[in-house]
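Every protein chain of the complex appears in place save one, which is left out.
Each chain carries a letter (A and B) given by its place in the written order, and its residues are counted from 1.
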Amino acid sequence: MFRNILKKGRRLAGLGSLVAALTVVAPAMAQDKEPVVFGGSIPLSGVFAFAGIHIHAGLTDYTNWINSQGGINGHPVEYVMEDTAYEVDRSVAVFKKISGSSSPATYYGDSTGFMKAIASELNSQGDTLMSGASFATALTDNEQYPYQFIPGPNYSQMFGIILEYIATQGEGGDMPTVAFVYSDTEFGKDPIENGKARAGELGIDVVEEIVTKPGSVDVSAEVLKLRRVRPDYVVFHGYVLSPINEFMVQMRQMGLDTQFMGTFWSSDKLIIDKMGADADGYMGVMPYNYYDSEESGPMLDALRTQAEKSDPEAGYRPTGYMQGWFNAMVWTEVVKRTLDAGKELTGDNMAESLASIEDWDTGGIIGIPVTVRNMSFPVGRIWRVNAEEGRYEPVSDWIHLD
Amino acid sequence: MRIGDAKQSYEADEAIWTSQTQKLWLGFFLLILTVFPFAVDSYLLYLGCLVGIAVISTTGLNILTGFTGLISLGQAGFMGVGAYTVAWLSINTGLPFPVTLVLAGLMAAAVGILVGLPSLRVKGLYLAIATLAASVFLHFIFAEWESVTGGMGGLSLEPAHLFGLTFQSDFMMYFIIVPLAVLMVLAARNVFRTRIGRAFIAIRDRDISAEILGINLLRYKLMSFALSSFYAGVAGGLFAYFYRVVTPESFPLSMSIFYLAAVIVGGMGNLLGGILGAAFMTLVPEALKLLTAALTPFYPSAPVFMSPMLEIIFGALIVGFLIFEPHGLAEIWHRIRRFFRLWPFRN
Partner (left out) sequence: MDWVFFGEISLAGLAMGGLYALIALGFVIIYKATRVINFAIGEIMMFAAYLFLAFAGGMELSPWIALPLAVIGGSILGGVIEKTMIRPMLGESPISVVMVTIGIGSILVGLVEFIWTADPQLLPSFLPREPVFIGPLYLAPKIAYGFLIGSALLIAYLLYFRFSRGGVALRATASDQAAAYSMGINVRRVFNMAWVFGSLAASLAGVLVAATGGLSPQFGIIGLSVLVVVIVGGLDSILGALVAGVFIGWLETVAGAYLGGEYRMPATFLVLAVILVIRPYGLFGTHEIERV
């Protein structure tokens, strides 16, 4: 326990240095231009805190970095956030507070629930562009959510990437079979219909679908179900950790040689840290390069340097950090494009700038140039856990959906 | 010290407004409520609306739990019924909000009666479990009856409208929510001057004795369920108009517990207590955040250790009030009032 507390102490200290300034104040710049504000409802506590803390670190570090580069077209950047505990009503309260006091150009939303609840307000205000922790398929509906975008592929597109990878793995004309295992939540059910449709198009047989409660549940009966159909691949969605581990361990105990795959929020180091050797071979779809991957690029290097500078103790930075950084990168690009066009930073203008992003070089954060489609970046790569090395290694090329 | 408050007739004793001073204070309070939205920023306005919705729901639960002695863990479920009713009606019929809100209340009341039916045979904690079961079923229906509820993704609806006015902003919503809250609290106040309200209280104090006094237990218990759920349904309907999206995850069990806690902290069986409790419990997290912000310069890790505090404080408030101040905030309020009224004498 002492070690645990020590570990936690370190983590607190690390976070402390970040939170010390809840607002990353823009440095005074020569031109004295008006600051561009990044707002955020960030889950520093509650069930999503494990990611929220790193998202916050990513956003903070990016803000400091961009300011060290002279801001956006000379405009300094200010990052204003508050904790939400991952509760929708409190997220909304934070949004009202921040939008009332500092009129943010862009905003980080912490959950699908929040993004949906704030949509009407956002649409009627029309001066903020929002993205965040959610990759929900629904949010790529431009009619209903014109000012919200997804900083990567949405969950359906993640399934698309996974299925496209699986389709290439068939041997001798045999299409592999797949089973979907997902949680009984809005998050969990999001991509299932689209996933099944896509599998049908690719000729992949979805042999079983399993719904469970998220988190701590006994899944031995569900494992038995999978044992009967013996899928070549099991795709998890809507979990962070449990019960993925239990499915993997029990199915391997049964001697099945099934491959296990997951989507963004279940493809972090957490899986390796908690499962140890059992995690070996688990695959995830990830639109960004991992912090410790062998890839490089000017932006990825800048990210690593900045992360090193802000907290030399931290070492590896989780996917939440990359996600936070990438969100802020997109915001910067959008604001820059809008300003370059000589337009005001309104929701419409920024959404237009976002839609104009084509073959954009992300400097190594994403391995290939990306094009925005329907307010999302439908790109990703399949990575596999190498438990011995304690990290994910790429097993596919970058897959860019049309 | 205020003197001369002796009542000389039963009407005077039963009257809602017992003194001139009371009317004066109430007028003053209403004035504040009216001025409030013009004076504050969007953040406080939002909190004001939240408190208004919470007051309606808490008052409803107070009728059932505080006044009739029937504990319910289904409040969030009933609110969900109201919210889905409003969402469905406004999407499919486009009726104006006063109609949809009333229908939301009635729909929730109907479900409430259904859930209350076991109260003929079971009571106390068994009844609480029955309401818990109801909330599990309701969640299941919200999530699975896709053609009506939109499944897990839920329903998005248009803003409330009436006579060509749309109530899109919080500012506009405030003028639906708060007057409605005032109205519904007053209505509840009136209920407890009637036979029905007194029957509720008799049932709470000793149901068997009440039955011997000629109170039809089933009828009045169901009535209490219906009334309470009506309030919950209206609150849920307002919730739907306020956020304009309703999903099964909007109404978790923790929300039912939140309202129970509000009733307890405020003071069971006391309408003023319900109001105080609702406001207090809604504002505690925000107050805690202010405190966190104030502490952060001195203890940089404050946000991390303060947030689990919310959970602890929430529980400690429930336990603490039950052990040390069972009559809740309302009793504290009365004590303060008594102190001033009796000043300079001791009570």
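What we mean here is this: contacts are C-beta pairs under 8 Å (C-beta built on N, C-alpha and C of every residue); 3 or more make two chains touch, one makes a residue touch a chain.
Everything numeric in this text was worked out from a predicted model, so none of it was measured.
**Q** Of B:Gly27, B:Gly94, B:Pro297 or B:Gly315, which one is in contact with the hidden chain?
**A** Of all options in B:Gly27, B:Gly94, B:Pro297 or B:Gly315, contact with the hidden chain holds for B:Gly315.
**Q** If the hidden chain were put back, which of A:Met115, A:Ala136, A:Val206 or A:Val223 would touch it?
**A** That would be A:Val223, which touches the missing chain.
**Q** Identify the residue among B:Lys7, B:Lys23 or B:Arg121 that touches the chain left out of the display.
**A** Only one of B:Lys7, B:Lys23 or B:Arg121 touches the chain omitted from view, namely B:Arg121.
**Q** Against the chain that's been left off, what residues of chain B make contact? List them.
**A** That gives, for chain B, the contact residues 65, 69, 71, 118, 121-122, 124-126, 128-130, 132-133, 136-137, 140, 143-144, 206, 208-209, 212, 253, 257, 260-261, 264, 305, 307-319, 322-323, 326.
**Q** In the full complex, which bits of chain A touch the chain not displayed? Write them out.
**A** Its contact residues with the unshown chain are 1-5, 8, 11, 45-47, 49-50, 184, 210-213, 215-225, 227-228, 240-243, 245-246, 249-250, 253-254, 270, 274-275.
FYI, only the chains that are shown with their structure count from here on.
**Q** Roughly how many whole angstrom separate the Cα centroids of chain A and chain B?
**A** Each chain reduced to its C-alpha mean, chain A and chain B end up 38 Å apart.
**Q** Can you list the chain B residues touching chain A in their complex?
**A** Within the complex, chain B touches chain A at residues 41-43, 45-47, 50, 143, 151-154, 156, 159, 168-170, 243-245, 247-250, 285-286, 289, 292-293, 296-297, 299-308, 310.
**Q** So in the complex, which bits of chain A are touching chain B?
**A** Contact set of chain A toward chain B: 12-13, 15-17, 19-20, 22, 44-46, 49, 53, 82-83, 85, 87-90, 92-93, 96-97, 99-101, 113, 116-117, 119-120, 124, 138, 144, 184-186, 189-190.
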